Every structure is written in structure tokens, then in C-alpha cells.
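Omission of a single protein chain aside, the complex is shown with its protein chains in their original locations.
Showing chain A:
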Amino acid sequence: MKKLFSRRNFLKGGLATTAAAAVLKNKETKASGDFEGYPDGMGVLVDLTRCVGCRSCEAACNKEQELPEPAKPFTDFSIFDEMHHGQKRRTDETAYTVVNRYDVPELDHPLFRKFQCNHCQEPACLTSCFVNAYTKTPEGAVIYNSKVCVGCRTCMIACPFYVPTFKYSSAFSPKIMKCVFCYDTRLKEGKAPACVEACPQEALTFGKRVDCIDMGRQRIRETPGKYVDHIYGEHEVGGTAWMYLSSVPFDKVGFDTHVPKEPIINSVKDFLAMVPMVLTIWPGLFVGFHLLATRKEKMMEMEKEKELAKQKATDEKEEQV
């Protein structure tokens, strides 16, 4: 049953019957929904045990992406104590990546976690966007086209990692802002992203996603006891290009361990499968109801007509007589 119902098939089926499908001559529609991931996609393995919270990656990203200068310099570590609504720092329109500090009771030193878009294999942002503003490139980056974005912010609702941020401060050219894997400036040419290159601790390792997984497994295997036996991002929401290794359970260092293991789009399937059914079944059903409901009236009308005709005939007869 699962096979029969693969997303690709059923989306095609769904589309064929969607009223809107008639106008779909757009080649790009391929990119939405039925993306399977690219075998040669790149990835980054983040090793939390190596990160020292120097914020070099933040600084490098800020420069590479030409983001505004922050209020406090990147050498100011007091920001690790900042809290907003009881939450640690998050990315926003001025920062595509942030590093946060986590004090774990059983360790004598804090852990740091770098956080940015995880560049999912089947991105929820992409599948939820109704103008196709997102693209998953063959290199593995999830990039965004601000020229077609309407600003509905559904992608922000859909992203399980709270990544896309909106430029609320602008009335005339707002847009979604998030890490783009340095796609235009580096990834396209096969180069490592700026943040990875800037890391002095080699906490970030850039490579093919499959190789990153291998490397992660190898590290777990070769240094027993150092890591928990899990690569965060290998399977989360269907797999992500950025993955993490940690020495403590992931929920202790700010990861959401409740995100589904399947791509987000899977939870929307029930509804999408229902759409073509309603489109095809409803018209027949309701016209049928209509005929049934109004039959009595019609019969009565017909009766009346017959009566009238009879009356007329008898009248005529009488006249003849």
C-alpha cells in the first residue's frame, strides 16, 4: 500500500484532477513536493564536542552574506546569557546563524551549538510555499527567490526548526531571510561555506552528505563513550544536509527531539489525497441529491399538466358534442 501511495504518484494524480492543473505549464513545478534529494548533495557535520563558542562562524557569515553590523561585536560573549521570551538567541533578519551556550549538569564545561538552516532533504518550507519560492539545488542547498515570495509566512509555520525569518521591519521590500548554504558565492563552485571555513576548531566538516554520515558513524565507533549514538539530522524530518554529533542527549543542547522522523509533507498527505476525491465525487453526489430532492415537485408538476391536458381533451369533446 505504501508503495502504491508514493507521494510522487499521488501528487501527480491529485494535480491531474485539480482544477488549477489546467493552467500548469510551468516546468518548475517539478521542484515542489516530489523532491527526492540528490545523491551528490553536500552536507556539514557539526561536532558539538569540538565547538568552543568563539563565534567565528557568526562573524564569517555576517561578512559573507553582507548582513548589518550587530549591536554587540562578535567577540562579546555576554550574548550567551541573553534570553528572549525565556528562549535563547535565535536567527533573525540580521543573523543567519547563531551559537548558543548550554550548561549541562553532568559536564564540567558548557557545550555550544551552532544553529542555522539545516537544508532538509525534503524541506517543509519548500513544500508549503504556494508560489514555489524555494528551490533545493543539486548541491544540497535550500535557496529562496525573493522575487516571487508573497510574504504569507507559511514557510515559517512549516519549518520544524524555526529557521526562516521575515524582515518585519521593511514595508517596501520585506523578504524571508535564512542561511543559504553560501550557495551563490561558494557552494555553487564546490567551495565550503564561509562559516565552515572560519571555524578554528574544525567543529564543522564540509563534504558530501553521505560522507558526512560515514564520518559521523566512524567517530561514534572509534571513540566509545564520547558521543551519544545518534547523528541528529540523519533521519529527522526525512534527513537534513546539516547534521550534528553530541556528547549528551540532544534535547539537553537545544535540539527538538520531537520532530517527526518523516518529512513534514507526509502529515499533510491525508488532506491532499482527499482533494481529488471531493473534486470528482461531490458533483455527481450533489446533483443526484438535487434530482432526488426535487423529483416530487417535478412529478407533481407533471401530474398537474396531465390533469390539465385531460381537462382540455374532455372540454373539447364536450364542445364537439
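The rule is short, and it goes like this: a contact is a pair of C-beta atoms (placed from the backbone, for glycine too) under 8 Å apart; a residue touches a chain by one contact, two chains touch by 3 or more; residues count from 1.
We take it that contacts and distances are computed from a predicted model.
**Q** The complex lacks one chain in this depiction; which UniProt name from "Sodium-dependent transporter", "Polysulfide reductase", "Acyl-CoA dehydrogenase" or "Ion-translocating oxidoreductase complex subunit C" does that chain carry?
**A** "Polysulfide reductase"
**Q** Would you indicate which residue among A:92, A:211 or A:234 is in contact with the undisplayed chain?
**A** Here the residue in touch with the unshown chain is A:92.
**Q** Pick out which of A:103, A:202 or A:256 touches the chain that's been left out of the picture.
**A** The single option touching the absent chain is A:256.
**Q** If you put the missing chain back, which residues of chain A would it touch?
**A** 11, 14-15, 18-21, 23-24, 26, 28-29, 32-34, 85-87, 90-92, 124, 127-133, 148-154, 156-158, 160, 162, 164-171, 174-175, 256, 258-260, 264, 267-268, 270-272, 274-275, 278-279, 282-283, 286-287, 289-290, 293-294, 297
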